[in-house]
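Yeah, one chain of the complex is gone here, protein chain that is, but the others are all in their spots.
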Amino acid sequence: MGETVSVTIKNLAKKYGETVAVENLNLEIKEGEFFILLGPSGCGKSTTLLCLAGLLKPDSGEIWLGDELVTSVERDVYVPPQGRGVAMMFQDYALYPHMTVFKNIAFPLEVGGKSRQDVETRVKATAELLGISPLLDRKPKQLSGGQRQRVALGRAIVREPKLFLLDEPLANLDAKLRVYMRAELKKLHQKLGTTTMYVTHDQVEAMSIGDRIAVQKDGVLQQVGRPEEVYDSPRNMFVAGFIGSPAMNMLEGTLVKKDENIGIDLGISMFELPNWAKEAVREAERSEVVLGIRPEHIAITKKYQKNAVEAKVSFLELIGRELHVHLTAGEKTLIAIAKPTQRLDVGQQVWLTFDEKKIHIFDKKTEEALI
Amino acid sequence: MFPKPERIILYILLSFFMFISVLPLWTCIMTSLKTMKDVIYTMPVQPPPSPTLEPMREAFDIMKRPLLNSFAFTLFATIFSCILGSINGYILTKIRFRGSEIVFLLLAIGIFIPYQTVLIPLVMTMSSLGLYNRIEGLILTHTAYGIPICTLLFRNFYEDIPDSLIRAAKTDGAGTWTIYRRIILPLSSPMFAVAGVFQFTSIWNDFLFGLVLARGTEALPASVALANLKGTTTAFWNVQMAGAWWYALPVVIIYLILGKYLIRGYMAGAVKG
Partner (left out) sequence: MRFIKDKINTLLVFLPSLILVGYFVYASIGWNAIVSLSDWKGLRPSYNIVGLSQYAYLSHDPVFWTSLENNLLLISLFVPGSLFLGLFLAILLDAKVRAENTFRTIYLLPFALSFVITAALWAWMYNPSIGVINTLFEKIGLGFLKSGWTTDSSIAMYSVILALIWQFSGYTMLVFLAGIRSIPESQIMAARVDGASSLNLYKRIVIPQLKFSALAAFVVLMVFALKAFDFIFILTGGGPGYSTYVLPLMMYRETFSMTHFAYGAAIATLLFVIVMMVVVPYLYMSSRRGKE
């Protein structure tokens, strides 16, 4: 196991013509961390990776790998990809079609001037680790998607790099394989301990294998934190809506203060805020807010309860062990998750109670979380 | 920031090859503007100390009629071979019949045959048809030998047009040639540009057929006229270069303006000669 590094990114920015790919990015990735860069397609994640790899020069900013400054626009420092000890895996695997699997994996070592003996040992060991030893004599076009992916992985780890960069590596695999490979990647990481930066647009993936997640939108960092943090305490509406499936329900309303009570007028009913929420909201500048509640934190009852919202069942989706209930309340639509055993019919009138500890309130204008 | 040394070497090499590519053309232009004395006494790369349009005028006088001839048969042969190529391409790709692959192969081989192989029969055919030394003869010849390459170009192009388009039209009740007129043809304009430009330059640049079929003055093509100019001892270098310039002009203009179509033609496997 080789050494690994931490990554520091300061004020990274990159524009393509008029389009901003990355804007003022600041990140610290700890040594040995499995770090996820999450965001919708085209939000600058790949650009960030390419800058880290040294394949792209940013417009401004600095990048450190460990103690070494590898990119700095301000100080005119730029270490080319060859010199960074970084390995990268691409979405299309980028295997060399005219070389066998063995030669593909051996390439980084051969280029680095390692002896024949050395190359052979290490390639064989890597292939063993990844379970692709029987494939060593084949060419990429004879392999399945999953096999190609492992070859690409092999090529990346055979060098024992200091940093792994993975650009949506699982995007081209079918669903089942993706789930399997996710676990494999995590196991590999546990074994090798190399700092990994993993880019994806799949939030399920991010949540399941990341140590920490950075959510990015349009090149701007929205929030960084552990999966639980990002899930339970999203800082703005984008993060709240992006993470979690089905997405968080967003209900627009107005803050109403009456003596000691503060509630949100949702149009269809008044939702009284629990005490712990009142404090944070009391100082709010604007009164136009959005109430956020995740589908799993909504309970459906057939009888009126205090602080419940009246709604009608519009559509039912049975997804194995969950029942996704689509509801309409006035003009608003919501999704709630119920147990499959719960008896519900389309058109049925129900009452929804929200778990008071799990509500989120966002400022409608700034979209930032108030609590 | 001063460029890296590798980049400097790169640009030096590129410029060197540019120099080599341009050198013959540069000397051609320079020489065509010089008086006879200047041609002898100045370096060919030097600009003319006393420039004159006389060689240009002289050359033009000699080449006037041949240039016109070339325009005539080149234009017609280009149009005919392109139209036939488009029709053939359509038939071979959208109207499948047994053996269409073989027919295509047979047509395609026509692209590669050395024309020497058919020269004798060609001459005999043309003279017995009374088309020897006539523009019509050249039109017929160039059309016939242009069909293979045009068919190839259009066939490759039409293969990429989804069959579903044709099927949809058929279920709407359209006949084969209605489909051609209303669907295929409108989509073909870029290919007509490619085939047209390629054929025009190929036929314009041709020498062998002109030499063998139209040596006489009526239908003399510009290519042969230029060769004659070069072969004589009376026309001096400046007139020869001027003549080359006149002959090259249309192709150069096409290359500079419509070059991308020409390139597409080359890339499709079409090569002259």
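In order of appearance the chains are A and B, and numbering begins at 1 in each one.
Here is the rule we go by: a contact is a pair of C-beta atoms (placed from the backbone, for glycine too) under 8 Å apart; a residue touches a chain by one contact, two chains touch by 3 or more.
Keep in mind that what you see is a predicted model, and the values were worked out from it rather than measured.
Visitor: Taking the full complex into account, find the residue in B:Ile8, B:Val22 or B:Leu68 that is in contact with the omitted chain.
Guide: Only one of B:Ile8, B:Val22 or B:Leu68 touches the chain omitted from view, namely B:Val22.
Visitor: Write down which of A:Val77, A:Val111, A:Ala125 or A:Ala280 is the residue touching the left-out chain.
Guide: With A:Val77, A:Val111, A:Ala125 or A:Ala280 as choices, the missing chain is touched by A:Val111.
Visitor: Of the residues B:Leu14, B:Leu68, B:Ala168 or B:Leu187, I need the one that contacts the missing chain.
Guide: B:Leu14
Visitor: For subunit B, which residues lie in contact with the unshown chain of the complex?
Guide: Against the missing chain, subunit B presents residues 10-11, 13-14, 17-18, 20-25, 27-28, 31, 39-40, 43-45, 84, 87-88, 91, 95, 101, 103, 105-110, 112-122, 124-125, 141, 143-145, 147-148, 151, 175-177, 201, 204-208, 211-212, 223, 226-227, 230, 237, 240-241, 243-244, 247-248, 251-252, 255-256, 259, 262-263, 266-267, 269, 271, 273.
Visitor: By the contact definition given up top, give the residues of subunit A that touch the hidden chain.
Guide: Residues 50, 53-55, 80-82, 86-88, 90-99, 107-108, 111-112, 155, 159 of subunit A touch the chain absent from view.
Criterion: only the chains that are shown with their structure count from here on.
Visitor: Which integer distance in Å separates the CA centroid of subunit A from that of subunit B?
Guide: The answer is 57 Å.
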